[in-house]
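Below is one structure, written out as structure tokens; comments come after it.
Removed from the display is one protein chain of the complex; every other protein chain stays in position.
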Amino acid sequence: MLAAKDFKTDNEVRWCPGCGDYAILATVQSFMPALGIPRERIVFISGIGCSSRFPYYMNTYGVHSIHGRAPTLATGLSITRPDLSIWVVTGDGDGLSIGGNHLIHALRRNLNITILLFNNRIYGLTKGQYSPTSELGKVTKSTPLGTLDRPLDPIALALGANATFVARALDSDRAGLTEVLQAAAQHSGAALVEIYQNCNIFNDGAFDTLKDSTTAGESIIPLRQGEPIVFGPQGSQAVVRAADGGLRVAETAAVDPAEIVVHDAHRSDPTQAFALAHLADPHTLQHTPIGVFRSISAPCYDDLARRQVNDAVAQAGFPETGAGDDAFAALLAGRDTWVVD
Amino acid sequence: MLAAKDFKTDNEVRWCPGCGDYAILATVQSFMPALGIPRERIVFISGIGCSSRFPYYMNTYGVHSIHGRAPTLATGLSITRPDLSIWVVTGDGDGLSIGGNHLIHALRRNLNITILLFNNRIYGLTKGQYSPTSELGKVTKSTPLGTLDRPLDPIALALGANATFVARALDSDRAGLTEVLQAAAQHSGAALVEIYQNCNIFNDGAFDTLKDSTTAGESIIPLRQGEPIVFGPQGSQAVVRAADGGLRVAETAAVDPAEIVVHDAHRSDPTQAFALAHLADPHTLQHTPIGVFRSISAPCYDDLARRQVNDAVAQAGFPETGAGDDAFAALLAGRDTWVVD
Amino acid sequence: MSEVMVNPSGSVPPPAPAKPVERRDRVIIRFAGDSGDGMQLTGDRFTSASAIFGNDVATLPDFPAEIRAPAGTLPGVSAFQVHFADHDILTPGDAPDVLIAMNPAALRANLKDLPRGAEIILDADEFTPRNLQRVGYSADPRADESLAAYTVRELPLTTLTRAAVADSGVGKKDAARAKNMFALGLVSWLYSRPLDTTRGYLEKKFARAPQILAANLAALNAGYAFGETTEDFSVRYEVAPAADFPAGRYRNISGNLALAYGLVAAGRGCHRPVFLGSYPITPASDVLHLLAGMKQFGVTTFQAEDEIAGIGAALGAAYGGAIGVTTTSGPGMALKSEMIGLAVALELPLVIVDVQRGGPSTGLPTKTEQSDLMQALFGRNGESPVIVIAAQSPSDCFDTAIEAVALATRTRTPVILLSDGYLANGTEPWRIPAVADLPTWDPGFATTEQWQDREFTPYSRDPVSLARPWALPGTPGLTHRIGGLEKADVTGAISYDPANHDTMVRLRQAKVDAVAATIPPLAVDDPDGARVLVLGWGSTYGPIKAAVQAVRAGGQSVARLHLRHLNPLPRDLADVLPRYDRVVLPEMNLGQLATIIRARYLVDVISVTQVRGLPFTSGELTGVLKDVIASVD
Partner (left out) sequence: MSEVMVNPSGSVPPPAPAKPVERRDRVIIRFAGDSGDGMQLTGDRFTSASAIFGNDVATLPDFPAEIRAPAGTLPGVSAFQVHFADHDILTPGDAPDVLIAMNPAALRANLKDLPRGAEIILDADEFTPRNLQRVGYSADPRADESLAAYTVRELPLTTLTRAAVADSGVGKKDAARAKNMFALGLVSWLYSRPLDTTRGYLEKKFARAPQILAANLAALNAGYAFGETTEDFSVRYEVAPAADFPAGRYRNISGNLALAYGLVAAGRGCHRPVFLGSYPITPASDVLHLLAGMKQFGVTTFQAEDEIAGIGAALGAAYGGAIGVTTTSGPGMALKSEMIGLAVALELPLVIVDVQRGGPSTGLPTKTEQSDLMQALFGRNGESPVIVIAAQSPSDCFDTAIEAVALATRTRTPVILLSDGYLANGTEPWRIPAVADLPTWDPGFATTEQWQDREFTPYSRDPVSLARPWALPGTPGLTHRIGGLEKADVTGAISYDPANHDTMVRLRQAKVDAVAATIPPLAVDDPDGARVLVLGWGSTYGPIKAAVQAVRAGGQSVARLHLRHLNPLPRDLADVLPRYDRVVLPEMNLGQLATIIRARYLVDVISVTQVRGLPFTSGELTGVLKDVIASVD
């Protein structure tokens, strides 16, 4: 049985002291043994960014690729190597700015990969420019007068791309993150896990509201499958359906318990998950759902692709046995041939 | 007063005879005079694809750029030239495959541009490969055994990216398309108009269900602002809220009229628009909403960007008057200088 | 116009021709018509019949970038040129002996290429005032002196076809569409081509549409019979089978198909699955289409969201131990630059196929060019050497593909294979190799056993090839991390050390350079000690060789050397070049290989360039060579 320490590498970890990435690394390393997969059958693939240094610190196979493109490598690998457990690590810049297109296509294809998106709402590695998840008006190195772009919500985007598994977790919440990792790893198909991660150098405290014990209770909406969505001290707040079909937050005491929305990540219509995503205020992080938004089962691209090939191979027999050489000879000859003696 | 013919160019139109692009061109040309903008202040920018040949046929300014990148050129132009009316023409491959990322970022930034996405659910120009909107299982040149990718819905994706204006129209429905174009043109900010377009060579009849008078009534759900969503012969069908908050189709006669959802594209929560998008069956096109899904007002990136610059310029005075040269000299000198005599 | 008797039956034309037969050693025919007229099919069928008949053949399809340009317009003209001969030929021919023009647009678009005395067969039915005016003819060219230099056969092809298919039961539109088969039948008669392979082809193609089949067969036979019967043609021609082919079974093959076959053969060769990650782009898309239909050979094709994803997936697959391949053309190649750089840094095998087309930018998508050589060599940031090889003829794409995979897997380095639009779509006879004769090799993955006594060092190297170990995920004991940052020699750990960087940059270069030692000695074609060498690469092979033959036929000497390996260059090239007084280098670009050769060997190469989107004609090259030879005399 492996232990967390078996997943540590000799590489000196080079994040800034205090960076939220450390906590995520520790949680992932301690979660890994539960996967029950030998180290050599696990692969971490990342792009570029502080977060993307992750593979260097995992004693598994790993590729630190180029900015935004990790899902593309994972795609080729997952199609050809069903025996591997493939993890993509990306950042809010890597995965949503330069790599946004690969992300949505990997999700819609529902490849057997798990994508961990470390969202610190900033560009860490390039020293503090804003990212697509930075709140409107943010003053950064590249926006001295404040940003002008309305932020992207990775959860909403993923749902818009028809992702089959979408979840959110917090770097510092070891138990919650482990739970989400577990669910993501068990999911068959592409899983997107957004992890709010503190960059204590360039965006310190970005998620304090969700971490500070005095505010967390009122800010976080924990999502628990099959349970009514309540939160706050003693579950004083609840998510109920608004008159127009949307969702809203209400005092639990003031509503009929039957009105409280029961969380069901498995429904095939992504609308409710989408509505949950929109409860959160991107600026204040008020009412931020944490947990699994959506988890449905759907065929996986890579499984289907292998099936097409395997079925064809099974019919033709090639190339392991060599029996396919006749078929290959027939292919090479094609329809119209002639002989010169 | 300009007329449709003023927007025709000498260029011989080179689409296949019968292509849906002709109808769209004719509608756009006849709509243009209503814009009330002189031809020279209109710019069409496209990527690559059959659809992207569009600018050549519009007697305005135009750029036929490279595959998937039209929104990027439009971005630079819209930020620097508020006096222009900027239209992007793209296809389902150009805009959702290679260009998906630029599309979502242009939408979230809410630039003052109108994007016409000709969705024929196929790659026309490269002769018949499947596209991100092709239905699952489609047999094409590159997928002889059928596609394996779950299709993207441009409407849902745009909503996931927080687009402020999202609509759908049909190539052959001149009146409907004109109405949507009108709304899109009036919208301040980025407008995405998906236009279902028949490629009679490589995907003929893809939208016949929506065009054939015997099936159209039951398939199309027309969206009319402020009106209850009913469709079918004599409005026999209606969209009502399902028990779980989603939307479903019901017999109008069987439901309380108050239950019928009233279409409101202006609500700030995109959930209902998202739910509408999911009524449509991507395979059969049953229950395809046509019209404006969402239209909300939000600040535009380009307006804000110009304001930041203009405010700064106004304070400093540069460069038209030359008065700013002192400020420039001060900038060049910086803080620490010394003199050598 | 003579009255004609049409034979609408499906019966075989009279075996013994009633008209005199003249021998020709070679003929060039160009079929030209609307995009919708089926000219590519017609040409293809004529080629097949000629090849099966035993001629040597070479073809040049030339079609518009539009899918279906409006009928009857100049941009809508689609043409197919076939050259067939009783001897070894190398090009689709410089100028057609015969032009089949299905409408005024086809005539107008192609007339400038016709030599005086050429024959023109045209569909008189299409020469209406409207059609003429549409393509800018103010007067009917048949009526003025425009065609005086040619032998013109005006035939009412549409009318004749309609009459011929009247009994088949097809509608008017389908009847008219069969006129390409009428033309094919007629030309088959004229050049004494058998009809049976075309009949077989049609029967298969229209097996489920018996009326259309009947119409097509009727038109084909009628065309043949028409030739025999009409007084328009007083003589027919014959081109004997070519005698100079090595014995074997042959087929006609295009470059893209040969490339696809070659990739399958390479996967078989090293017992690894082939994974193609690609994004459609003209003229490379067919490789994707073709491989998508070869799943039974363990091939996976993945149509990616863009070119970057295509190559990224191929690289991911290569990392996992598959044969990772990506196919594209110029603009797509530009997009792949950064990922090729990553593959260089990761030192993983990867095959990148660039089927070059006219550039820059979108350029001329359906035309050919050799203008991506510099991009292949240098189109990445940093010192980023890759292996570059080029195919020289359609069938050669097969061997080149196998070699590309072999080099990539042996060196664990990206290999760029350059093809072009001419090779991709052009065809030539190919002696089908015996599968048992195809090369096989071991990809040589790193194993747990090899490393059980020591720490795995992913950037240690084979002493000869300088290749690093290819350790697949899944292999116990070899877990390791690689990436695009500079790596420490041997261990592969991230290293910012200045001296290490210098070492690694030079090691990667040395590894590519080391391939030169494995290139077989150059075979210069120089039978009689010439003073002028003509050097070439890629698809100029045919035109150059034809020009060299023409020069030699004229009694002059010229040497010829065609390069397959462009990076690294063969070692003995340094010895070959100084032997000649002049080195001539024709390229379909502005002199890209010439730049490299000049830089490397300081030889004052005469760079001969044209960038017309079409292959060189052997005639123009013959002229150039003669001029250069004259200059050294």
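For the reader, a short list of remarks on this structure follows.
Each chain gets a letter, A, B and C, in the order it is written, and its residues are counted from 1.
Note that a residue touches a chain if its C-beta (ideal position, glycine included) is under 8 Å from a C-beta of that chain, and two chains touch if they have at least 3 such contacts.
Keep in mind the model is a prediction, meaning the values are calculated, not measured.
In terms of the touch definition stated at the top, the absent chain reaches A, B, C within the entire complex.
Of the candidate positions C:D56, C:D125 or C:E338, contact with the unshown chain belongs to C:E338. Touch with the chain that is not drawn comes from one residue among C:D140, C:D462, C:E486 or C:E620, which is C:E486.
Among the residues A:P55, A:G76, A:G100 or A:G189, only A:G100 touches the chain that is left out of the figure. Note that of A:L2, A:C16 or A:V262, the residue touching the chain absent from this view is A:C16. Where subunit C meets the missing chain, the touching residues are 64-65, 75, 329-331, 333-335, 337-338, 341-342, 344-345, 356, 358-367, 369, 371-372, 374-375, 377-384, 483-486, 496, 498-499, 501-502, 505-506, 508-509, 589-590, 594-596, 598-600, 602-604, 610-614.
One chain of the complex is left out; on subunit A, the residues touching it are 12-17, 48, 50, 64, 66-68, 97-98, 100, 123-127, 129-130, 132, 141-145, 201-202. Where subunit B meets the omitted chain, the residues involved are 9, 11, 38-41, 43, 45, 48, 55-56, 58-66, 69, 71-81, 83-84, 101-102, 105, 305-306, 308-309, 311-313, 315-316, 318-320, 324-329, 331-341.
As a convention for this text, only the chains that are shown with their structure count from here on.
Centroid to centroid, with C-alpha atoms defining each point, subunit A and subunit C lie 44 Å apart. In whole angstrom, the spacing between the mean C-alpha positions of subunit B and subunit C is 39. Subunit A and subunit B have centres, each the mean of its CA atoms, that are 28 Å apart. Residue positions of subunit B with contacts to 2 or more other chains are 97-98, 100, 132, 145.
Multi-chain contact residues of subunit C (touching two or more other chains): 295, 305-306.
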